[in-house]
Each structure stands twice: as structure tokens, then as C-alpha cells.
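Heads up: the structure comes next, in C-alpha cells.
Note that this complex is displayed minus one protein chain, with the remaining chains in position.
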Amino acid sequence: MSPDTAPTDAEAACFEAGIKFGSLYHQFAGTPVSPDSAPSLETAMEESIENQPHCTEVSVDVRIDELEAALAESTADYTELTGRFLDVEIVVDYEGREVVTRMEMEDSYPLMRLESVRDRA
Amino acid sequence: MSPDTAPTDAEAACFEAGIKFGSLYHQFAGTPVSPDSAPSLETAMEESIENQPHCTEVSVDVRIDELEAALAESTADYTELTGRFLDVEIVVDYEGREVVTRMEMEDSYPLMRLESVRDRA
Amino acid sequence: MSPDTAPTDAEAACFEAGIKFGSLYHQFAGTPVSPDSAPSLETAMEESIENQPHCTEVSVDVRIDELEAALAESTADYTELTGRFLDVEIVVDYEGREVVTRMEMEDSYPLMRLESVRDRA
Partner (left out) sequence: MSPDTAPTDAEAACFEAGIKFGSLYHQFAGTPVSPDSAPSLETAMEESIENQPHCTEVSVDVRIDELEAALAESTADYTELTGRFLDVEIVVDYEGREVVTRMEMEDSYPLMRLESVRDRA
């Protein structure tokens, strides 16, 4: 690998953060969820992904208002977890570089965004 | 559908129980898990699948001894959830027929088994 | 286990069929899909689930019209696989009992149904 294509520590930190996000979303998408079961799912999502290397903090909020609105339009009392019901923040620390990433609804579309990359010190 | 191929209520109850088991296993297989995060994952697995129709009770135990044995053989402090780390019981009640099903290790192989089918009354 | 709660072969066949359905749905729910990539996903879904014990045939159709309608309402050219885009048939043969099961849209809701249970002979 030539020197000018070798990744920087900050780039590697962003790669690691992306892995956590793709893992969280695709591992749990489709999980049956209701307003009552949402808290236990949030906790499990946070604690499982926090196991992954360099992941210092995961914060998951199931949007109960959005979930209740979806359930009001159907006869079921649960639905399957998708991005429209989630606000997520994931913080990664890799070799002293701290990366903050978020997934939030934007114009009815769940968007994963790289918020900041900085030296932790 | 001819009368002699129409399913009985007990057969439909067993079908429903199978759906819960396949859902639980394939939704959560691959989830990062450690001895510390196992309790929250057990609770989330139980509460999410209990949302599904006709599912009265889900009981999940992550086999901590098996998990610790697997981790002792690697440099990681977490691994990914598979059947060898799970004991699961799922009870379904469909039109008065109660079905009890279990997944347990048998000769190092995770086996899903239909334990009993009976009238609930 | 008392004799009057031991499952019949037909009940065990229905349990097996349910496992295949829950597996198929929750393994693949969330997979990124477009009209162009749908055929390869159908084939992979069929061939992977046909590996499971007693599963003789899996037939998956991604509803391209439904998919294109969903994409027309967004700026993206792909979405994530959910039940509303799927017609599925799964046939299980267990100890000579053949079970046919289907998942189809019914009133905008994807429904898994046990179609028939009969002696294969």
C-alpha cells in the first residue's frame, strides 16, 4: 500500500463508526416492537453494540409517538422495527480520535450522519 | 381446500409456534453478546417475540458457561449469538390449543422441539 | 410426556413449516432491494431456506409493482425488504405429511397461512 493511500487514524475511526451503525440497523431491523416492549429493545441494542471494538457509547431512542401513529393505522398492536422509529447516537474512540455519529429522521427519511471527528485529548 | 386437508386448530397452533421460533432465532442470530450484556438481550428477545400473535410466553436463557468457554478460546471479550448459547421455551395459545416448544442443546447441536400439544381448558 | 399431549406427525410437520417461515421472514427482512436486484434475492431466499430440514420447496416472488410504487414516493432507488413486497410459498414434508403454507398480502397486511396438511402418498 502506498503511503498516500494509507488511511489516517481519523479515517479508520470513521470506518469503525460506520460498521457499528450498519451492524445496529441491520441486526435489529424487523424486530417485533410495541410501545411496551420498546424500552427493553433500546437497552439490548445499546449494550450489544457497545460490545464492538472501539465503541464507547450507544444511545437508542425508539420514537414512541411515531410507533403509536403507525399502530393507530392498523389492527395490530405491534409492528416491526425500522429506521423511521429510531433516533440513534454512536460514539467511537479509535487511537485517540473520537467520532460522533447520529441517525435521525430528516424529511421522513432516516439519515445516518457523521457529526464530528476530533482528537479526544 | 378439501375437508380432509384443512388444518386442525392444533396443527395451526403448531404452525404458529414454529413461526415464533424461526423468527426469534433468525432475528437475533449474529447479535454481539458478552456475559455482561446477555441479560438485557434475553429480556429483549422475550418481550419482542411475545408481541407476536398467540404467543403467551417466551423464556430465553443465554448459557453463560458456554459463552465464557467460547470467549476463553479467543482474544475477544464478546462473540455473536448462535444456537449453542441458547436455551429457549416458547408457549403458544391458539383457539384454546396450547403448544409448548423448546430449543436446547443436544449432542452439541441446538435442536428445536415440539414438546406438547393440549387443550388449555 | 403423556400420550394425549404428544404431537402427531402432522402437528410436527406444521411446526417445521412455521420454523421455515419465521426464519425466511426475519433473516431477510431489512435487506436492501431494488427492481434490478430482486431476482437474485428471490433465488437466494429460496435456496437458503430449502437447506433447512424437511423443506422440499420454497417459492419467493418479490412484488415488483408494489416495490416500484413505494420507490415512486421517495427519492431513493432502493428500499428495504418487508412483507408487503413478498409472496411466498413453502412446502414441508415430514414423515410423509405434506404441509403447504403461504404468505400473501391480504387487505394491505402480509398474512402467513397454513393452506393444507395431507398425507403425501
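Observations on the model:
Just so it is clear, A, B and C label the chains in written order, and each chain counts residues from 1 on its own.
The criterion applied here is as follows: contacts are C-beta pairs under 8 Å (C-beta built on N, C-alpha and C of every residue); 3 or more make two chains touch, one makes a residue touch a chain.
Just so it is clear, the model here is predicted, and its values are computed rather than measured.
Touch with the chain omitted from the figure is made, among A:27, A:40 or A:82, by A:27. From the options C:40, C:56 or C:74, the residue with contact to the chain not on display is C:40.
Looking at chain C, the residues touching the absent chain are 23, 27, 30-34, 36-37, 40-41, 43-45, 47-52, 77-78.
Although one chain is not shown, part of chain B still touches it, namely residues 25-26, 29-30, 74-76, 80, 82, 109.
Touch with the hidden chain on the side of chain A covers residues 1, 4-8, 10-12, 14-27, 99, 101, 112, 114-118.
In the analysis below, only the chains that are shown with their structure count from here on.
Put simply, the C-alpha centre of chain A and that of chain B have 26 angstrom between them. Chain B and chain C have centres, each the mean of its CA atoms, that are 19 Å apart. The geometric centre of chain A is 29 Å away from that of chain C, both derived from CA atoms.
Multi-chain contact residues of chain A (touching two or more other chains) are listed as 30.
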